[in-house]
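Have a look at the structure below before the remarks.
Part of the complex only, each chain left as placed.
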Amino acid sequence: MIFSIIVQAPPVQAQGAETALRFARAVLAAGHRIHRVFFYRDGVHNGTALTCTPQDENSIPAQWQALAAEHDLDLVVCIAAAVRRGLIDESEAGRYGHRHWNLADGFELSGLGQLVEACLTSDRVVTFGGRS
Amino acid sequence: MSAASILVITRSAPYGSSAARDALDVALTCSVFEQPVSLLFLDDAVFQLLKGQSPGGIGQKNLNAVQQSLPLYDIDRLYVGARALAERGLHASDLILPVQTIDEAELASLLADHTTVLSV
Amino acid sequence: MILHTLNQPPANAACFERCREAMSSDDTLLLIEDGVYWALPAFAARLESLSGRVKVLAADAAARGVDLPAAHCIDDQAFVALCVSHDKVVSWF
């Protein structure tokens, strides 16, 4: 079956990001395909390259990166939600005149159309939310 | 309704969080991609549709303006929880757009009638 | 004398209830952000069950289309004045 996963929960403050990650691993372990993971709202912070995590804690963004590299996952971060929150790639940094950027490798900024396309293309869409 | 249809559920009051705006953005995007979409307002989300909003003093954009554009995008299936309205002392006439009120018994079939249900 | 602020809407009844229990008769509750909906007529009985006085932050009520008597609403300056006239501020969110 083809799954897509929507993550609206930020790492650290809410558990939803970690639950989504475990769910994604289980989907793949069961032999299903993940068409896309779409990060929306404060969930865009899953795509940061700049976490500095204590050695005994897991970095959620790094775990997404590792999973994506292993399984060739499409990790899409909602561009409108991201740039408002200060999560940008090199291209957006150039457009807005910022010297720095912070989108982690393996993530891609794109529009909400990718969310809609994922709904149409996937057999199952599963959302992991925060609260507010 | 076409084979694929999306129901967006929103349960949050406007302005206190960005949920109202974010749910509208999903619905509008569905429409731009010519996908039939319905919106379901439960709990505090019925406040999203109250008339007379004026958020200039809190530095936010008026949601009423976006909501009034929904018919232009052919987004006209707006469902509102009857209980949510009643508990808040509101009537459909207090709302900025025409809506269908649905009671508990109709909720399950509304979910069943859509291919995908997105919570925002 | 405590100033309580509450920013949660009616679906979060637990937050309102804890604030209500924590209030004394010389306390003031200031409804802010999504908390302003508690000032709607539908919740009048709950609001009247509070010890102490209730005020509403005007900009938040106006933003949401919540139409209230002017006497209930205060501006940001009056919010600061309430902080000064009470011993401390407790935030419910």
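Chains here go by letter, A, B and C, matching the order in which they are written, and residues are numbered from 1 within each.
Please note the rule applied: a residue touches a chain if its C-beta (ideal position, glycine included) is under 8 Å from a C-beta of that chain, and two chains touch if they have at least 3 such contacts.
Because the structure is predicted, anything quoted here is derived from the model rather than measured.
Novice: Using the labels shown, what formula gives the copy number of every chain type across the whole complex?
Specialist: Written as a formula in the shown labels, the complex is A x2, B x2, C x2.
Keep this in mind: only the chains that are shown with their structure count from here on.
Novice: Report the inter-chain centroid distance for subunit A and subunit B in whole angstrom, where each centroid is the mean of the CA atoms.
Specialist: So the centre of subunit A lies 26 Å away from the centre of subunit B.
Novice: How many angstrom lie between the centres of subunit B and subunit C, each centre taken as the mean Cα position?
Specialist: Result: the chain centres lie 27 Å from each other.
Novice: Residues touching two or more other chains, restricted to subunit B: which are they?
Specialist: 12, 16-17 - these are the residues of subunit B that touch more than one other chain.
Novice: If you look at subunit A, which of its residues touch at least two other chains?
Specialist: Residues of subunit A never touch two or more of the other chains.
Novice: Under the definition above, what is the set of subunit C residues touching subunit B in their complex?
Specialist: Within the complex, subunit C touches subunit B at residues 7, 9-11, 33-34, 37, 40-42, 58-60, 62-67.
Novice: So in the complex, the part of subunit A that touches subunit B is made up of which residues?
Specialist: Touching subunit B: residues 6, 8, 40-41, 80-81, 111-113, 115-117, 119-120, 125, 127, 129, 132 of subunit A.
Novice: Using the touch rule from the top, collect the residues of subunit B that touch subunit A in their complex.
Specialist: 4, 6, 12, 16-19, 22, 25-26, 29-30, 32-33, 35, 115-116, 118-120
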